[in-house]
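Omission of a single protein chain aside, the complex is shown with its protein chains in their original locations.
For reference, chains read A, B and C in written order, and residue numbers begin at 1 within each chain.
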Amino acid sequence: MLHLESDYNNGAHPKVMEHLVETNNQKSISYGFDVWTESAKAKIRKATACPDADVYFLVGGTQTNATVLDSMMERYEAAVACTSGHINIHESGAVEFTGHKVIALQAHNGLLTADTLRQYMKTFTADADNTHMVQPGVVYTTFPSELGTIYKAAELSELYDVCREYGLKLYVDGARMGYGLASYDNDITLPFLASHCDAFYIGGTKVGALCGEAVVFPRKGCMPKHFFTSVKQHGALLAKGRLVGVQFDALFTDNLYYNIARHAIDLAMLMRDMLQRLGLKMWMQSPTNQQFVILPNDVMKRLEEKVVPSVWCPYDDENTVCRFVTSWATDEKEIADLEAALKDAIAGKA
Amino acid sequence: MLHLESDYNNGAHPKVMEHLVETNNQKSISYGFDVWTESAKAKIRKATACPDADVYFLVGGTQTNATVLDSMMERYEAAVACTSGHINIHESGAVEFTGHKVIALQAHNGLLTADTLRQYMKTFTADADNTHMVQPGVVYTTFPSELGTIYKAAELSELYDVCREYGLKLYVDGARMGYGLASYDNDITLPFLASHCDAFYIGGTKVGALCGEAVVFPRKGCMPKHFFTSVKQHGALLAKGRLVGVQFDALFTDNLYYNIARHAIDLAMLMRDMLQRLGLKMWMQSPTNQQFVILPNDVMKRLEEKVVPSVWCPYDDENTVCRFVTSWATDEKEIADLEAALKDAIAGKA
Amino acid sequence: MLHLESDYNNGAHPKVMEHLVETNNQKSISYGFDVWTESAKAKIRKATACPDADVYFLVGGTQTNATVLDSMMERYEAAVACTSGHINIHESGAVEFTGHKVIALQAHNGLLTADTLRQYMKTFTADADNTHMVQPGVVYTTFPSELGTIYKAAELSELYDVCREYGLKLYVDGARMGYGLASYDNDITLPFLASHCDAFYIGGTKVGALCGEAVVFPRKGCMPKHFFTSVKQHGALLAKGRLVGVQFDALFTDNLYYNIARHAIDLAMLMRDMLQRLGLKMWMQSPTNQQFVILPNDVMKRLEEKVVPSVWCPYDDENTVCRFVTSWATDEKEIADLEAALKDAIAGKA
Partner (left out) sequence: MLHLESDYNNGAHPKVMEHLVETNNQKSISYGFDVWTESAKAKIRKATACPDADVYFLVGGTQTNATVLDSMMERYEAAVACTSGHINIHESGAVEFTGHKVIALQAHNGLLTADTLRQYMKTFTADADNTHMVQPGVVYTTFPSELGTIYKAAELSELYDVCREYGLKLYVDGARMGYGLASYDNDITLPFLASHCDAFYIGGTKVGALCGEAVVFPRKGCMPKHFFTSVKQHGALLAKGRLVGVQFDALFTDNLYYNIARHAIDLAMLMRDMLQRLGLKMWMQSPTNQQFVILPNDVMKRLEEKVVPSVWCPYDDENTVCRFVTSWATDEKEIADLEAALKDAIAGKA
C-alpha cells in the first residue's frame, strides 16, 4: 500500500535516530535537565534569535496545545480560534477539558484573519453585559494552518497588532512549522514569528522526530509562572526528558529541520502539479506539504485498493476531499506511484 | 425610571412571599427534605403527569444548566446547542468550566431544529476519524428560546426523534417555561414536554419566585446516579432547601405558575401591538414575554432618560435591538408609560 | 419532634423576613446592583473597618468556598486545610472539582495551628523536588471551626504571619462567623479578622438568613481579577441578587447579626451546663453554638423518639458523638425539653 495519508506514518529521520543511538548508553540527569536538552534549547534560542527564550519540550501536539493554552489563561478566560482550528475540532475537547471555552470565529482559507478578530473584539468590548461572558484571553492560530495555508508576514503582524490592541495573547500552533518555513510562498522566518506572538511551538512529531514539540516563550515574562509544575500536572513531563531533547538537538544541527521540510515541500509541489495535470480540482490552494484534492467517490473507492485512505471530508454527494501529505520519508517514486494509481482509478480500473 | 428591562428586576409574586412568611417560623429537616419541598415535588409530578419523576430544586439558571448537563454527560462528551443558546453565550463558559465542550450549531429564529441536528449527526457519524473528536452526548435547547420564540409540539417531537435515533439525550432549559406554556401560539403542555425529553427544568426565578429552578427527570432511569452529591459538588445545594421548596409549593398551587405567566403574556401582547402601532420594526416575532424591537440609536439614547436601558445587541450602525420584558410585576400603566416615553423619544424629546 | 440538630433547620429571623417583605414590591437593577445590596455592602465595609473592601454576596457555603478558593489560586496551586476542615470532608470534593488539591494537615481541636503550617512549609520549601508537587497557594481555615472551637486573636495573628512568611494567602470560612464573634471566650473582632487574612466570608445561612454569604476582600488588591465573571462561571450569581443583599442589609442594621448570634450563644451555654449537669461528657470544649456530647448508643436511640437525630460520628463501639445546635430560632423551652428527653432516655425510658 502507498502511504501518503499523513506526515506521521513513519519513524524518525535517520539523523535523528542516529543521535538517539549514539547517546543511548550515556547516563544523564532526568526530566529534561540533560546536556542534549540544554544544547537543543541553546540552538533553538539561536534559530529564533531569542536569547532570553524559555524553551520546553513536550511530547505531542494536542498535549502541547492544552498545556500551554491552559497555562496562559486565567480561569475565566477562553481561547479564540477559527472554526477549522485544530483545538476546535480534532482534539477531543482537550482545551475545554481544562475548563476553558474555545470561541470559534469564521475561518478564511483555514486562517483566522485580523479583520475577523477585530470585529469580534469590537463587538465584545462594546457589550455592556460582557462580564456575563467568558473573557477572551488567548488567540490560537496555526502556522501553517490545518488546511496547509500560511499567513504572509504582514498578515501575522496585523493579527498580532489586534491582539495587543485588545490585551490578548497570541499563541501559534506550529505542529507543521517546518513546512510553513520551507514553503516557496513563505516570507516568515522563525525570528519574525518569535517577535510576533507570545508563545509558539516548533513541531517535531510531524517534521522528522519520533515525538516531541518544542514550546518557545520568546521573551522574558512570556512563560507562565511555575510552568514546569503545570507541565507535570497535565501529564506532559517525560522522566527521560532526553528523548525529546536529543531529537531536537539533531533537528537543529546543520539545518536538518529546514532541510527535512524543504524536501517534503519539493515533493508536495511535484504532487500538486501532477494532480492538476490529471485535471483534478484542488480544494484548497496549499503551498505546504498537505495537498487537498477533490475526488469523485468512485475514483476514491478504487484508489483505496492501492493507497492508504485519506478522506478529509465530504465535498458533495458525489465527491470527497482527500488529503495527500509528504514528509522526510516520501520519495519521488511514491509520487509517481500515486499518479499511476490515480490514472487507473480515473480510468475505472481498481 | 420605568423597569421593563427584564423579568428578574422584582421580588416574588405576593402569594409566593406569603407562603414564605406563613411557614417561616416552623422548623424543618434541612437540605430539601422538608414537608413543603415534598409537597412541591408531588405537585410537579402531577402537573407533568410523571408519577415517577425525580424532582430537584436548584437555585439559579446557569447553575442548573451546568450541574444537570455535566451530570448527564460522560467525561468525553459535549453538549450540542444552537449558537444563540444561553450556555453558548451568556453563562461565562460555565459548562466548559466543568470540562465539556459546547458544540454550537446554526440557530433558526433562536431555535435548534431537527434538520440542523440531523445533518450534524449524519456528518459526525460518517466521519471515520470521529474518535479524535469530542463525542456529542446531550442536546441542549430552551423553551422558550433566548429570543422569545417557541417550538411547536411537532417540532419538538421531531427534534427528540433525532436525539433518540443517534443516542443523544435531550435537555430543555425552561428558565422561562411559564411564558412558553402560556403563550397563545403554544401547543406544548408540561406532560407533552416531559415525554419528549430526558430532563428539563421549570424556571422559578424569572416566573415569580425570588430564586429557584425545579429540575425534572421525568422517568425512572433519567436521573444521573448520585445526583444529590453532584448538586452539592457544584455548590448548588441549599442548607435551607425549603427556601425553594416553599416557593414552588406556592407556584404550583391554584395554577399560580401558569397565571403569573399568562398575565405577563397578555401585557407582552399589548406591548407588541403598541410597538408595532408606533411603526417600530420587531427584530424577532416573539409570542412570549420578551419583545425585541429595533430602535434608532438616537431614539434609544433619549429613551434611556426615562426607561432602564435594555440593549440586546447592535442591529446596524444606526440602530439597536432593544428588549422589553414583562412579568408578574408589570401592569398596564407601565406599557402606557413606555408608549408615552417612546413617542417623546421618537419626536425628539428627551 | 425537638429540632436542635442544626442552625439551618429554620426560616429567616423575623426582621430579615420583614425587610424582604417590605422591599418586595419595588423594582430594581438585577445581579446585585440594587440599592439594598449597595447599602448592605456599605454597612459591612463599616463593620469590618475596611473602607476599600470588595464585598460580594453568594448563596451558600460550599459554593462560596469553591468559588473563592478557586479564584484565589493559580491552576497549579492547592488549598491547605486541617483534616477536619469542611472543604476536606463535607463538600463532596467541590474544591477538587475545580481542579485543586486540598492538602490536609493535622488538626488540633478542629483548628489548623501556626506550628503545623510552619512545619509543613519548612519541609516543602526544603524539598529540592517540590516542583513535582502541587504548590500550596491558599490556607483555608474556619472561624469558628467545624467543631465549634475558635482561635484566639494571637493564634490567628501567628497563623497569618506564617502565611505571609511563605507567600501564602489566608482565607477564613465564616459560615458561623457570628457565633465566633459573640462567644464569651472570643477576643477577635471583625476589623481584627479583616486585617489578618486576605479573604473571608460572613455566613448568613446559619446566622438568621434564608440563604446567603457575604464574601469580603478586605483590601485593595485582595479581590481576584474578574471575580464577577468567576462567580457566574461557578453558577453562584443570582439574577435577583437583591435576595441576599436585602437580607444582609437587615442583618447589619441595629446590630442584628451580632444579637442573633449572642442569643444562640447564651442558649448554647445554658445547654452545655445542662449536659454537664446530667453527667454527660463533652467531646470538644466548644464556646460557640455547636455542642458535641458523647452519648451511649442506647440512650441516643431512645432519644431519637423525641429529638431529631444529630449523630456526628462514632465515639467508640458503645458511644456516639452527638451535636446539638442553637440558633435565632431556639428558645429556653427547647433546652428544657432536651433536658427532659435526655433524662428519660438515660433512665431507660423512650
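What we mean here is this: a contact is a pair of C-beta atoms (placed from the backbone, for glycine too) under 8 Å apart; a residue touches a chain by one contact, two chains touch by 3 or more.
Here the structure is a predicted model, which means the values were calculated and not measured.
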| item | value |
| --- | --- |
| Residue among B:10, B:63, B:230 or B:330 touching the omitted chain | B:230 |
| Residue ranges of subunit A at the interface with the undisplayed chain | 3, 6, 8-12, 14, 17, 20-21, 23-30, 59-64, 66-67, 91-94, 97, 205-206, 210-211, 229-230, 232-240, 242-243, 308, 329 |
| Touching residues on subunit C - with respect to the absent chain | 75-76, 78, 89-93, 96-102, 104, 123, 126-129, 132-134, 309, 311, 313-314 |
| Where the unshown chain meets subunit B, residue by residue | 70-71, 74-76, 99, 131-135, 225-226, 228-230, 232-233 |
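Simple rule for what comes next: only the chains that are shown with their structure count from here on.
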| item | value |
| --- | --- |
| Separation of subunit C from subunit A in steps, with touching chains one step apart | 1 |
| Top-ranked pair of chains - ranking by C-beta pairs in contact | B-C |
| Per-chain CA centroid nearest to the all-protein CA mean | B |
| Distance between the centres, which are taken as Cα means, of subunit C and subunit A, whole angstrom | 50 |
| Distance between chain centroids, defined by C-alpha means - subunit A, subunit B (Å) | 41 |
| Subunit B-subunit C separation of Cα centroids, rounded to whole Å | 33 |
| Subunit A: positions in contact with at least two other chains | 75-76, 99, 132-134 |
